[in-house]
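Below: the structure, in structure tokens.
Note that one protein chain of the assembly has been removed; the remaining protein chains are unaltered in position.
And then subunit A:
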Amino acid sequence: MTPQIAFHKVFYRSGEKAILKDLSLEIFPGDYISVVGPSGSGKSTFLKLCCHLISPTEGSILINGADVMKLDPAELRKKIGYCFQTPVLFGRTVEDNLSYPYRIRNRKMDGGRVNKLFSLFQMDPDYLKHEIVNLSGGEKQRIALIRSLLFQPEVLLLDEATSALDPENTLIVERVIRTLNQDGVTVLWITHNPEQSRKYAGRLLAIENGEIKSMEALK
């Protein structure tokens, strides 16, 4: 089987400093991988490479067998959902954010889809009209997650997606993600929570000091 994402001896340097060193790994469709490692070890940088927000300075990344440098970046990113470590909402209202993925595809917002996602996360559809300045950190995090799920991605990259949530909402999000994974969505999830990292994941990727420390199969 062709890996969905394959890293071959990937380095990422910023100036003199090598932030990621000699990364090689293969990720297959439907994988669920938890990514762990100390602060500053390069986890977020790894996800940015997966979403092609940065290019490797050495080595190659293949997406479904094709060199990432030869793919159309915007088309590629449309298939990859990415929730940033610090969620960024833009515009004025939640609706400005949830209509954005439709706008860049020249489509009208699909109210049914939006409401379905709100109900998955057990949020009130009224949120659509809320102003983003009034949202709590946890609300922002879930809105950003919904925003990247409006068009079901093939790969979902989560960077500490539940860091601002209470235990109850964390459970809700974990279950939604597991369901998505069971539907075939590949999940890469950075987490600092040891329990969360082993709960549903199939593999555990530990990054330390910019290098792969271990890749452990779970269960």
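Here, a contact is a pair of C-beta atoms (placed from the backbone, for glycine too) under 8 Å apart; a residue touches a chain by one contact, two chains touch by 3 or more; residues count from 1.
Methods note: contacts and distances are computed from a predicted model.
For the chain that is left out, the UniProt protein name among "Sarcosine oxidase subunit delta", "Polyamine aminopropyltransferase", "Putative iron export permease protein FetB" or "4Fe-4S ferredoxin" is "Putative iron export permease protein FetB". Annotation: of A:I54, A:M109 or A:L204, A:I54 touches the absent chain (contact as defined above). Contact between subunit A and the absent chain runs through residues 51-55, 69, 73-75, 77-78, 80, 82, 84, 86, 88, 90, 100-101, 103-105, 144, 147-148.
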